[in-house]
Structures are given as structure tokens and as C-alpha cells.
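Attaching a single structure in C-alpha cells format; questions to follow.
All protein chains of the complex are present and in place, except for one that has been dropped.
Which chain is which? They are A, B and C, in the order written, and residues in each are numbered from 1.
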Amino acid sequence: MNWLPEEASNLARNVDTVIWFVTIISLVFFFLITVVLVFFAIKYRRKSGEDETPYITGNHFLETLWTIVPSILVLVIFAYGFIVFKQMRTPPQEALEINVIGKQWLWQFQYDNGKTTINELYVQQNRPVKLIMRSEDVIHSFFVPAFRVKQDLLSGMYTYLWFTPTKVGVFDLYCAEYCGAAHSKMLGKVIVMSPEAYERWRKGEEREEQKGVASISPVQLGEQLYQQRGCNACHTIDGTPSVGPSWKGLFGHEVTLQDGTKVTADENYIRESILEPQAKLVKGYQPVMPSFKGILTDEEISAIIAYIKTLK
Amino acid sequence: MEEIGIDVHAHHHVDPVVEYKASKLGMWLFLATELLLFGGLFAAYAIFRAKYPEMFHEEHKELDRTIGAINTVVLICSSLTMALGVASIQRGKKKLLSLFLLLTILFGIVFGINKYFEYGHKFEHHIYPSTSIFFALYFMMTGLHMLHVLAGVLVLTALLILSLKGKFSENYYTPIELGGLYWHLVDLIWIYLFPLLYLIS
Amino acid sequence: METKAHIEEHHVGYTTYVLVWLALMVLTGITVWVSYLHFGVFNIVVALLIASIKASLVALYFMHLKFEDKTTWIFVLYPIVLLALLIGLTAVDVFFRTTP
Partner (left out) sequence: MANHTVAETIHVPYLEEKGILSWILSTDHKRIGIMYLVSISTFFVLAGIAALLVRLELLSPGKTIVDAHTYNVLFTFHGSAMVFLFIVPGIAASFGNFLIPLMIGARDVAFPRLNLLSYWLYLLGTVIILFSLLKPADTGWTFYTPYSIQTGTDVILLTFGVFILGFSSILTGLNFIVTVHKLRAPGMTWHRLPLFIWSSYATAILQLLATPVLGITLLLLIAERVFGIGFFDPAKGGDPILFQNFFWFYSHPAVYIMIIPAMGVISEVIPVFARKPIFGYKAIAYSSLAIALISFLVWAHHMFVSGMSEVAATVFSFLTFLVAIPTAIKVFNWLATLYKGSIELRTPMLYALSFIFLFTIGGLTGVFLGTLAADVHLHDTYFVVAHMHYVMIGGTVMGFFAALHFWYPKMFGKMYNEAVAKVAWFLVFVGFNVTFFPQFILGMEGMPRRYADYPPQFHTLHEISTIGSWILGLGILIMALNLLRSLTNGEKAPDNPFNSLSLEWQIPSPPPHENFEKIPHVTDWTYGYGKKNNQEG
């Protein structure tokens, strides 16, 4: 029975030991208290209205005992938690630095080689990473349960966290600080790759995606981007409005803007909506869509348009 | 304010001495909450002043020391007249009480008029609470204080009316004491606001 | 608890009040004067010190705190301690933050 997720970072083991340590102490007290409670409740059940009870008002020895023992235990717990916390807050010198930007409601990662990814963080197995993080709007929180790390992102101030991924695989990334309507959609993945695969990805020569571009159709690429770039946080494809309007039946139809004017959703409109979302606001929606200028290439935008066209 | 302690003949028949002591303790407790209400602002002041010393130094120059100093003196004088008012009613001098209450109220009004011009001046120079953290603090601190002065003046006016009606005597002056305590607190807070906002060097 | 209908109270005299008032006026003068001198960080310390002396005078005499019972004193002092803790512990946060 292990309720904690898989341990996929160097820190996870230590955090888990702390949690287990506290759990064991807690269980001891919990069972002690429960057993005594139930035992007394049964043993000293009222037999008749005339039961005689002793006049006991206290016992200095016992009272001192159950003040001192928990006091010592909590001090130990504190110290242990602190030691591991210290480690969690002290990144090694050689850690690879990656910039993280959180905004409503997506994650953006900037690597030292100039690459930028959205909602997918690529890291190398057994190589310490240090994330230097900031927010562009409200507070978000970077949380990867499998790594046992969490840290808030603020605007106007950098925060950081570090870890060394120890297992190859794909791990869930959550936003853990409430940040508005699509807070629960601000999800991402951490992709831990073997050193070789990571090197390939870094150089960008044989990027899996690029290989893909050649072989898949624009519509398929658009669908992929819809997931990967986080459009799905705000846009549905089944017609239900979410944070943003649904894409279903969007293309070619008339859209009513904030100021009452109507435009037809053609290629240029959609392109503008992606690059400068605030230029033409759709009526009934908040101006919350982030700009994807510099994030999506022209080719990718075309692919998304192609994909939207298929959603009738 | 009157809620506190005018109950001489309250239906729960508490001994008047207990009543008097209870009312005073109640007032002190209330003042403690006032202290912590301003406390949040003092904490914000401490943090931001340490963070942005230059901003505080530069921008405080926009404030008028002279008006600040005059207002300090006005409030101190009002505190004196208030204290003298309490002292006179303790000795049964009802007319003197009314006179001192009137003086206190007048000082309070002078303080308010000064503030009115001070704020007006700031707005003319396009200085608003949103101008900077310093001015946000300035407006919030003095504004909240001004609200307290206003409340104090209203309370004292009510007390003056009661006093003119002859409600108080050397045997019963609890409301005067309580009103006085409140008024002194208003003075006390200003004693800190003045150097913190106007006299940064 | 009291049962006697008799208020045993210290009545402060008019002259005491006037003397306290004089002291307050003088201290106000000093605090303005001092603000023109330059002691660096100590300016604020001095300013707060003078303000605290003034505040104590107001509390002790004008507000009769000097003649109040222990309960009142506790409820005056504890909030001041709390305020100091609010400022102090918040400062421990704000001024010890590490940047990456």
C-alpha cells in the first residue's frame, strides 16, 4: 500500500522518508489514542445510575510525561523536515538552468540553446536541473508529484527549484496555485530522456516532431499542436464554450466582436487572433488569451488553421 | 461609541462601579483593536520603507512639513483640553466640561480643515493614492486616521449635547472618560504618523 | 470583584495635564529640529524614540494608564508585542529571500 506516486527524482526518496517518519509517529499516537478511547468506552460503560466513580482530578507525573514526550518528538520531526528542506533548496553548481514562465494558462520553457517549448519540459536523466521561474500575471505553482517538488511562480520576482530526474519517462506537471478559470487545465508534462536521446533533442537535428512534420499532414500537426501548445485549456472542439469560444464550426462563420461589429472567421482573422489576440475580442469573453507570437511558427499556424477548418 | 457603557440603569442591574470599570476595560480593549488595525499599515510602511528608501526620501518632500507640524500641535492641544474636560467633570464642574468639549471639537475641526487643504493640494499636483507606494501609504494612513478624527468629533459632539443637557456629574461621567480615551488614541497615532511621513531625512 | 458603590479613583490635577502638554509641545519641537540633522539610519530611531516618549506621556497621564489595573496593562502591552511580531516576522520573510 503505497499512496505516494512513483519516485522519479533524487529528492523524492528523501521526502518520502520524511513523510513515512511522520506517518509512523502519527500512527503510534493514533492507535494509542483510539485503542484507549474504545477500550475505556466499553470497559467503563455505565452499568447503573448508581455507579460509583473515583474523584481523580489529575496526576502530575502523567501530565508531565505527555507534555515532554510529544515535545521531544515534534522537535525531531521539525529537524528532519528542515534537513531535507535545506537539500531541496540548495541546487548544485553544475545544474542545467532552464527558464520557466507561467501565464494564464500555460507553461513556457526556455532552454540554453534558444529552444522554447510549451507545456512540455524536456530534461535529461540523472542531470540536475534548476528551474528559474517567473509568472507573467497571477501566481502559479509548478508541481510535479513524481519529483516531490513544488514552487510558486510570481510576477516581479524570480523563484527557483531544482531536481535531478532519475527515471526515463513522462511525468505529470500541475499548476498547484489557483489562478483562475482554467487553473485545472494548466497541465503539462515533464519528459525525461536518456542522455543520448536528450542530446539528439538538444541539437534539434532529429527532433521527433520534425521527423513528424515531414510525415504527417498539416491537419494532424494542427491537432497535435492543439494539445501540445495548450489551446485545449481554453478551446473545446465539441461546441461547448469554455474560457474561449469553441473551435467547432468557427471557420467561415460570422463572429460578433466586443464592439458589436461582425467579422468572418477566415485565415487572416484566425492568424491575427493567435498572434494578437487582444486586437479583435470576441463578444462575451475576457481578454485573457496569451499571444503566441514567437512561439508558433507560420507553418504551425497554418497547420492549426487547417485543423480548425476540419471542425464543422 | 455610545453603545459602550451609558447603561447606568441597564436592565441587568450591575453594580454601577462594576459597570464603570467594565466600560473602561471595554474601551481599552477596543483601543487595542484600533492599534492592530493601524498595525497592518505600520507593517506595510516598515517593509516598503526598507525596500524603497530613496522613494520615501524623495517623495516625502512633496508633503508640507509646516501643515504637518501645525496639525501635530493642534491635536496635542485637543488632547489637553480633552483631559482637562475629564478633570473638570471629576470635580463636578459641568460648565467647564462643556467648554473643554467645545474646544476639543474645534481643534478637531481645525485639524480636518488643514487636512482638507492638504489633500486638495496633492490632488492639484496630480498626486493620488495610485501615484506610488509612498503616496498610497500616505493616503491610507492619514485617510484612515482622518476617519477616526471624524468619528471622534461626532462622538464628542454627542457628548457635548448630553453635557449641555446636564447629564453628567462628579458621580457619573463614564461616557466622557471613554470618549476621552478614544480621542487620545487618535492623537497618539498621529504622534507616530507625523515623523514617519513628514520628517524622513 | 467590587461590591461597594464607591469609585476609588486617582484624580489627576489640572497642573499635571498642563505640564504634560508642555512636554509634548517641546518634544514636537525637538523632533522637527532633529529631522534636519543627519545621523543616517539613526534619524528614524531618534524620531521613533521621541514619538514613543510622547505616546507614553499621552497614555500614562492623559489616558490615566498609570492608574489602571494589571488587566488593562496586559491588554495594552500584548497588542504592542503582537504588532512588533507582525512587523518583525514579516521582515524575516521579506529581507531574507534568496534569489536564484
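Couple of notes before you dig in:
FYI, a contact is a pair of C-beta atoms (placed from the backbone, for glycine too) under 8 Å apart; a residue touches a chain by one contact, two chains touch by 3 or more.
Because the structure is predicted, anything quoted here is derived from the model rather than measured.
Considering the intact complex, the chain excluded from display touches A, B, C. Where chain C meets the missing chain, the touching residues are 1, 71, 75, 78-79, 82, 85-86, 89-90, 92-98. Panel shows chain A; residues 3-5, 14-15, 18-19, 22-23, 26, 29-30, 33-34, 36-37, 40-41, 44-47, 51-59, 62-63, 66-67, 70-71, 74-75, 77-78, 80-86, 88-89, 137-139, 141, 143, 145-146, 148-152, 154-157, 159, 172, 174-185, 187, 240, 242-243, 286 of it touch the chain omitted from the view. In the full complex, the hidden chain is touched by chain B at residues 3-5, 7, 10-14, 18, 21-23, 25-26, 29-30, 32-41, 43-44, 47-48, 51-52, 128-130, 132-133, 136, 139-140, 144.
Rule of thumb we're sticking to: only the chains that are shown with their structure count from here on.
One simple way to say how far apart two chains are is to compare their mean CA positions; for chain A and chain C this gives 49 Å. If you average the CA atoms of chain A and of chain B, the two centres end up 50 Å from each other.
Shared contact sites, meaning residues of chain B that touch two or more other chains, are absent.
Looking at the complex, you find that chain C touches chain B at residues 1-7, 9, 11-14, 17-18, 20-21, 24-25, 28, 31-32, 35-38, 43-44, 47-48, 50-51, 54-55, 58-59, 61-63, 68, 71-72, 75-76, 78-80, 82-83, 86-87, 90-91, 94-95. Across the complex, chain C is touched by residues 89, 130, 132, 157-160 of chain A. Chain contact summary for the complex, chain B toward chain C: residues 15-18, 20-21, 24-25, 28-29, 31-33, 35-36, 39-40, 42-43, 46-47, 50-51, 65, 69, 72-73, 76-77, 79-80, 82-84, 87, 90-91, 180-181, 184-185, 187-188, 191-192, 194-196, 199-201.
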